[in-house]
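I'd like to ask some things about the structure below.
Removed from the display is one protein chain of the complex; every other protein chain stays in position.
We just call them A and B in the order they show up, numbering each chain from 1.
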Amino acid sequence: MSETAVIIETIVKAVVVLSVVAGMGAFATWIERKVLAFMQRRLGPMHVGPYGVLQLAADGIKLFTKEDIIPQNALKPIFVLAPIVAATSAFVAMAAIPYFPEFTVFGYTVHPIVSDINVALLYVMGVASVGIYGPLLAGMSSANKWSLLGAARAVVQILSFEVVSGLSVLAPIMMIGSLSLIDINDFQSGGVTNWLLWKQPLAFLLFAIAGFAETNRSPFDTIEFEAEIVSGFATEYSGMRWGLFFVGEYANMITIAVLVSIIFMGGYNPIWFIPGAIVMLLKVSFWIFLFLWVRAAWPHVRPDQLMWVCWKVLMPLALVNILITGIVLV
Amino acid sequence: MSAQLVLSLSVVLILALGVPVLFLLSSKLGPQESTKNSKNIPYESGITHCVGGCDNRFSVKFYLVAILFVLFDVEIVFMFPWAVRVRELGYFGLFEMFAFIALLVLGLIYIYRSGALKWQ
Partner (left out) sequence: MADIVFAILAIFALVGAFGMISFHSPIHSALSFIVTILALAGIFALLSAPFLFAVQIIVYAGAIMVLMLFIIMFLNVRESNFPKEPNKFISMFFGSILLLPVNIFIVRAFLKMPEKSMEIVEDGFGNIGSLSMELFTRWLLPFEAISILLLVALVGAVVLARKEES
């Protein structure tokens, strides 16, 4: 395949992925408000459009045209850079994820993965971890107490839980023997009973908890906990700059949902008569719903409890899981 | 293959950088007056320099967790190649990794005992 073909194919795929993720992210904000509202016996947004769907458009226009404010004491270049890093790393991480089974259009086989890296899992986790520069740089450059505190909390929390997610994902990798997400998916072909979820329940649980913590979702949202540190690292951010942090958070949420679906829940293998693409969509939607459900149902966790849980409960459990898997496999 | 891979990754990187920058440019559509009034004063109820100074000192625990993370991250990176070839490496590899993890657990126990992760 020639270079121009590669470039064109990548651009087309990347644009499709970006716009789908951006669309899903935008839609998810409405869904989040609706789901939370229904769980608290409210109606949520109702006034703009049918069931408030057009609230999305209204929020979008507001966000895009909002005035750009840079606080006077801030380190300007870094302040500007931080939200871009947060959004970019979340998008770049998605390049190695296969979303659907390959299909043929007009005699041309489409692989729905932007860049097929054979260590895709490491790549996705690595690039997503680079996203930590977003909160870190935001906190450093804002010249504000709350931002600084929020950044310190963010770094400590995300780093700690990266250890847990790295360790927990090792056990399934040992069974599969490959880091390619396509191989991981193919390993689980042949129905619900072949899902790794049944063979590695502990790893699944640990990975899911770490996923919640790494995306700053409740109950682990100590980073942006309004009652303690105003709005954390994003205190000084407004308008589209703040919006980019939000976009990054939702993109990370989708990435985690896709990763969990591929590694533990059979990926895009068709179930019974439902084709793979729709199965994948259902799983991702289920996970996003779960994120919201947990947010509505669970109280906050204190930062010190968070550290305690991570280093003294989850990490030893992940190590034990690896050892047991190793003994069983060899 | 790898040249194509790097090429496609760089295209993704450029696109992923371009979209947020475009998003940011959209603020030019809106009002532009923040330099003229006190809007861009830091969030601290209108106080320009935050109370007690912005450079509040942090507990050394934060730094300790960060350095522990670096160490554990390196260990995990070494465990991935083993995980991919557990079956081929057999009992020998398992024993090696047990020794590796044992030292890691030793370090963890030391951290617990020294109270380095007590956040009070």
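Please note the rule applied: a contact is a pair of C-beta atoms (placed from the backbone, for glycine too) under 8 Å apart; a residue touches a chain by one contact, two chains touch by 3 or more.
Since the structure is predicted, the reported quantities are computational estimates derived from the model, not experimental observations.
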item: Hidden partner chain, touching residue among A:A14, A:I113, A:V127 or A:I184; value: A:V127
item: For chain B, the residues touching the chain missing from this view; value: 1-3, 5-7, 9-10, 55, 58, 60-64, 66-71, 73-75, 77-78, 80-82, 84-85, 88-89, 92-93, 96, 99-100, 103-104, 106-107, 110-111, 114, 116
item: In chain A, positions touching the absent partner; value: 3, 75, 77-78, 81, 117-119, 122-123, 125-127, 129-130, 132-133, 136-137, 139-141, 148, 151-152, 155, 159, 162, 179
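The rule we apply is simple: only the chains that are shown with their structure count from here on.
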item: Chain B residues within the chain A interface of the complex; value: 4-5, 7-9, 11-13, 15-17, 19-21, 23-24, 26-34, 39-44, 48-52, 54, 56, 58, 62, 65-66, 69, 72-73, 76, 79-80, 83-87, 90-91, 93-94, 97-98, 101, 104-105, 108, 111-112, 117, 119-120
item: Chain A to chain B touching residues, read off their complex; value: 1, 3, 6-7, 9-11, 14-15, 18, 22, 64-73, 80, 83-84, 87-88, 91-92, 95, 114-117, 122, 142-146, 148-149, 152, 155-156, 159-160, 162-163, 166-167, 170-171, 173-174, 177-179, 230, 235-236, 239-241, 243-244, 247, 303-304, 307-308, 311-312, 315-316, 319, 322-323, 326-327, 329-330
